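Here is chain A:
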Amino acid sequence: MPMTPARPQPRTPVHGGRSSGESEARISRGARVRGRITGTGDLVIEGQVEGDVNVRGDLTIAEGATVTSPSVGAGAVTIAGTLEGNVAATGPVRLGPSARVRGDLQGTAVAIDDGARFAGRLDCEFELPPELGGASQGESRGRASARR
Partner candidate 1 sequence: MASNVTVIGKSTRVRGRVHGPGDIEVQGLVDGEVSVTGDVTLALHGMVGAGIKGRKLVIRGAVKGDLVADEAILLEDGARVVGDLRAPRVAIGVGALVRGYVETGEEGSSSARARTQTAARAAPVAATHAPERPHTPARAPAPAQAKVAAPPARAQASGATNSGPRRPPPPVVPVLKGAKGQIAKKKER
Partner candidate 2 sequence: MASTIIGAGITIEGEISTDEDVVVAGTVRGKLTAKEAVTIEHGATVEADVQGGSLVVGGSLTGNVTASERVDLQSGSRVIGNVKAARVTIADGAQFKGNVDMDV
């Protein structure tokens, strides 16, 4: 018998309080959520989530957790588990050594630890020095490198 998840309503509001993490919301290891998650505080995902995730606080995807999402939005994002989906963070994004991520990452800073597995785009805002052409208008040779 397939394990039917205890399915909550499609939208799962998560009220985790302030993003200082004092009241943190947690989706525990055995839990499975399918649907949209929104919230004002921090969120720790240790289980499985399928759907949009959008919290104003910090998001942690723990080791062993799996998130499949078209869009993940949060303050700071720390990933030690598996994520398939794009991240738009207002803070830094960090992938730990056990992270497995496929999707685009956007944040104030992006760090990927040695050992992490990643496939996707990084889009940091910065300019190259003038000797290399200065402001490179967000270009990258994603497919151009295939020509090499």
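Note that a residue touches a chain if its C-beta (ideal position, glycine included) is under 8 Å from a C-beta of that chain, and two chains touch if they have at least 3 such contacts; residues count from 1.
Per the selection procedure, all candidates are chains of the complex that A comes from, given by their letters.
Owing to the predicted nature of the structure, the values given are computational and were not obtained by experimental measurement.
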| item | value |
| --- | --- |
| Interface partner of chain A in the complex, by touch - 1 or 2 | 1 |
| Candidate 1-facing residues of chain A, complex | 2-5, 32, 48, 50-51, 66, 68-71, 82, 84-86, 92, 94, 100, 102-104, 109-124, 126, 128-129, 131-133, 136, 138-143, 145-148 |
